[in-house]
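A selection of the complex's chains, in situ.
Chain naming follows the written order as A and B, and within any one chain the residues start at number 1.
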Amino acid sequence: MIDVGIVGGSGYGAIELIRLLTHHPYVNVKYIFSHSKIDEPIKETFPHLSHLTYQYEALNSGDINCDVVYFATPSNVSKDLAPALIEQNIKVIDLSGDFRLSNRTVYETYYGEVAAPQQQLDNANYSIAEWSDVNPQTTQLIANPGCFPTATLLGLHPLIDQQIIDYDSIIIDAKTGVSGAGRSLAQHVHFSEMNENFSAYAIGKHKHKPEIEQYISKLANQEIKVIFTPHLVPMTRGILSTMYVKLNQHVTGEYLHSIFKEYYEDKPFVRIRDVGVYPKTKEVYGSNFCDIGIYVDEERQNAIIVSVIDNLVKGASGQAIQNLNLMFGWHEKTGLTQTPVYP
Amino acid sequence: MIDVGIVGGSGYGAIELIRLLTHHPYVNVKYIFSHSKIDEPIKETFPHLSHLTYQYEALNSGDINCDVVYFATPSNVSKDLAPALIEQNIKVIDLSGDFRLSNRTVYETYYGEVAAPQQQLDNANYSIAEWSDVNPQTTQLIANPGCFPTATLLGLHPLIDQQIIDYDSIIIDAKTGVSGAGRSLAQHVHFSEMNENFSAYAIGKHKHKPEIEQYISKLANQEIKVIFTPHLVPMTRGILSTMYVKLNQHVTGEYLHSIFKEYYEDKPFVRIRDVGVYPKTKEVYGSNFCDIGIYVDEERQNAIIVSVIDNLVKGASGQAIQNLNLMFGWHEKTGLTQTPVYP
C-alpha cells in the first residue's frame, strides 16, 4: 500500500484520479491539495464526492509524507514544485505539459512560458504506457502524455516503427470533448454557445503538435513534422483522432490490420476493431481503453487510422495510473478494469 | 418606419431582437449600445452577425434620436436610464425585471436591490401581449414579462378568469433551457458540468414567483400564492411549464379544452393542442408561439396544464416585438411570422 497526494485538487484531472484510484488495491489517496480552497471539504466543490470526507490542504513540500505526488495542474506549476518533492524521494507523475518537451525552445514557443531547466527535462520519462521504458528502480519523474498525443501516437506508432509510411505525409484531424478544456470558465465553453456547436481551433499552434512530433521523430530517428488540427465537439468526454498517411509501399487493408493486431496483441488497453469497423468515442467512455480502426485505400496507397480514447482517462488520469503501475512494478491493469459506461 | 435602439447589446436578448427585427417591415435598428464594447464591430463578439456592420455605441441619452429604446439588460440598469429617455418622449420596452413588480418591498426582497420609484412603477405597463391593455396613445413604458411568467400565465389565465380552480392549489414545476441564464460565465453553466445534467434551483426564492403571483392576484382580485420550482435542462432554448391545479367543480377534459380553445381562438401565437396531446419545447424553437396541452383527472378533479415557449422569443425578445406592435397600433404578428426551426 502506498500513499499518494494530488496537486490541483479542484480540477477535472484530480477528481478523475480520485474516481479511479478508489478501485486501486494498492493505493491510498492521502492528500488532496488546492491553493484556492484550503480547509474546504471536497464535497462543497464536488457534490458527487459527498460520500468522501477529504478536505483540501495546502501543499508545503516540507511537511508531506507520501510515496507519489500527482500534478493535475495547469502548465507552469509542476516545474516549480516537483523538484523539491523529488529531492525528498517522493516520486512525481505530472499530468501537465511542463516536462513533456525536452527541447526548451520548442516549449517556450508553444507554451509562451519559461521552460523547466534542461536537467529536469532530461530526467523526466515521457511515457506512453504501451511503449514505455519506465523503470521501477530508477524513474522518479514521469511526464504523462497529453490527451491528443495519446490517441494519436497509439495510432501512429506501428506505422512509424514499421517504416511503411511517407513521413512527410502525416495529417492529424483530431476532435475532443469539452472537458479537455478544463474547469476554468471561458466564453467559448459556456453551455449556450458550446452546445450544438462544432469548431476547429488553435490551427497550426496547438501545444500537442510538438509533443507528437517529438515522439515520432525520436522513434523514426529523424525529424518529422505533422499537420495537426484540433476540433471541439459538443460533448463532455472523448477524443477521436483521424490520421491520414501515405503508404510508401503497396499494402492491403488486411495486412495493415494484421500489423496493428500484432503490435497490440499483449496490450490490454488497446482494442483493434475488425476490418471495416471504426470505433466511436462512447465505446471507451469512462474507461482506459484506446480503440483503433484501420482503413486502406489500396489503389491510391493511403491509409486512414481512427483512434478513440476517453480524454480524461486514457488521455490523462487513467494513463497516469497505468504509469504508476509501471513505476511500482505492478501489472498495468491494476485498478483500471472499469468497463466503458454505455450508453 | 421607426428607429429603435437596443441597450445591453452584448447579451442574448439583444441579438435575438436583432435577429427578429430583421424581418420587421416598419422597424430600423439604429443603435446598439454596450458599455463594455464601445466602438467594437458587433461581429467580433457575435460572428453569426458577420454580414451586419453595426458598431457598439455608448448610450448618452442626450444625443440619441429614435422612437423606441429596448433594454435587454440585467436588473438594476433600466430603472436608472429609462426615465431620461421617456422624458425625451422616447418610448421604452424593458426586458429586465426593473419595472415588473409594482410593490417595491416585494421587488427588494426578491431582487436584493433598491426598487424603482413608485411613480415609475405605476407608469409601467406589464404586458402579457395576449391579455394586454397597452395603448398606442398613452403607453410610454412597457415592462416585458419574464420567461417563466409568460409560459405560466398564458396557461393559468383562463383558469383564473373562469374561477374554476382552487386558488390555494397552484403548483408550477417549470423547466428552462440554459440560455435563460444569460451570457455571463458561471460554473454551473460551464459546458462540461451543465451538459447531461438536470437540476432544480432557487427553490422558493426565484424572482419570477412574485411576478406570477402579482398577475393572477390582480386578475382574481384577491391575493394568491403559488409554489414555483424552476429547473435547468441541458439544452439551449425552451421553457416547459407544468402546472398543477385543483378544480373547484367537476369538469371534463373536453370541457376544459374547449375553454382554452375559446380563450385563444383569435390569439395567433397561442396554439392549443388536441385533447391527449402535449407540446414539446422544440415545437416552438425560434418562434413566438406558446403551445398548450391540457389534462384533466376527472375522478380526482385535478388538472395539469403543459405550456411551452422559446424562452428567448415569446419569453423575451419576441414578446417584446409583439408589445412594440401593440404600442404602435400595428398587427401583433408584424415581423413575427417565423416558423419554428425543426428539427
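What we mean here is this: a contact is a pair of C-beta atoms (placed from the backbone, for glycine too) under 8 Å apart; a residue touches a chain by one contact, two chains touch by 3 or more.
Since the model is a prediction, treat every value here as computed from it, not as a measurement.
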Identical protein chains in the complete assembly, only 2 of which are shown: 4
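Criterion: only the chains that are shown with their structure count from here on.
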Angular offset of chain A relative to chain B [C-alpha, multiple of 5 degrees]: 180
Length of the line joining the C-alpha centres of chain A and chain B, rounded to whole Å: 46
In the complex, chain B residues that touch chain A: 12, 177-179, 181, 183, 185-187, 189-196, 234-236
